[in-house]
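One protein chain omitted, others in place.
== subunit A ==
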Amino acid sequence: MTTRMPIPTPMLMTIAMLDDFLTRAALAGVGLSLATGPLGSFVVWRRMAYFGDATAHAAILGVALALASDLPIGFGIMVVALAMAVTVATLAAKGWAMDTTLGVLAHSALAFGLVAVSFVPGVRTDLSAWLFGDILAVSRGDLAFVWGGAIVVLGLLAWRWQALLTATLNEDLAHASGLNPDRERLALTVALAIVVAVAIKVVGALLIAAMLIIPAAAARSLSRTPEAMAVFAIGIGAVSALGGLYLSLWQDTPAGPSIIVIAAGIFAVTAALSRPRA
């Protein structure tokens, strides 16, 4: 046996805490909120809700392809989510009717994914984990993936923040300021693909879009600036994750949907409390 390096006490405590599945679950939920808060705000501002749904549903197809080809599942999801997002963006640029196109693509991606998964032995049994998430089974590796992905997304959005906001307000204005709205849209697309790959373990493919939209929508009535809305959305997402976990333990409900239930409750409260603005 090799000699062990002495480990400082606080770090030892942290490592011991990570042994607790509940701590890992809580950290995964909070980590995910860091990415879904700001990205979800853009999804709301740019009316990309259905776009997010289509990308998230494509994740199941990514799971199937990754399992069939022995690639890392997160990688498979990211590739398929990115392919879906680029397909949608390309069709939109060609002038396809977006409502119908997204409806076709979102549900087809889900159906193709479910059919493809049925060909992979041993997956059919825990399919619900991919659809609804399995946050209580988050491993240390998963946790690192969630936080790594969230920090990449947060960094990407922070870097492009001013340009993204300008392009969201008015693409011509962005152009005239020397920005390229297409490049900013690509940044959002990449961020969305990463978030889908990161979020599937936490809330599942079916509810990723909800995790993006509901906290941001709940944050809207509390905010006067875009930055405030993004920060509130992070907070509401984190509170929803923790509250959902608590609800799940207390009432033995599925964790992923419980998180969304709490978020929806917060949305109802902030929407009811907000006075109509002049």
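Everything that follows uses one rule, which is that a residue touches a chain if its C-beta (ideal position, glycine included) is under 8 Å from a C-beta of that chain, and two chains touch if they have at least 3 such contacts; residues count from 1.
Operating definition for what follows: contacts and distances are computed from a predicted model.
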The complex's invisible chain, by UniProt name, from "Carbamoyltransferase N-terminal domain-containing protein", "Metal ABC transporter ATP-binding protein", "Thiol reductant ABC exporter subunit CydD" or "Multiple sugar transport system permease protein": "Metal ABC transporter ATP-binding protein"
Identified contact with the non-displayed chain, of A:T87, A:T101, A:S223 or A:T270: A:S223
Absent-chain contact - pick from A:T90, A:S118, A:S139 or A:Q162: A:Q162
Given A:T90, A:S118, A:S139 or A:N170, the one touching the chain that is not displayed: A:N170
Residues of subunit A (touch criterion as defined above) contacting the omitted chain: 44-45, 47, 162-163, 165-166, 168-177, 179, 217, 220, 223-229, 277-278
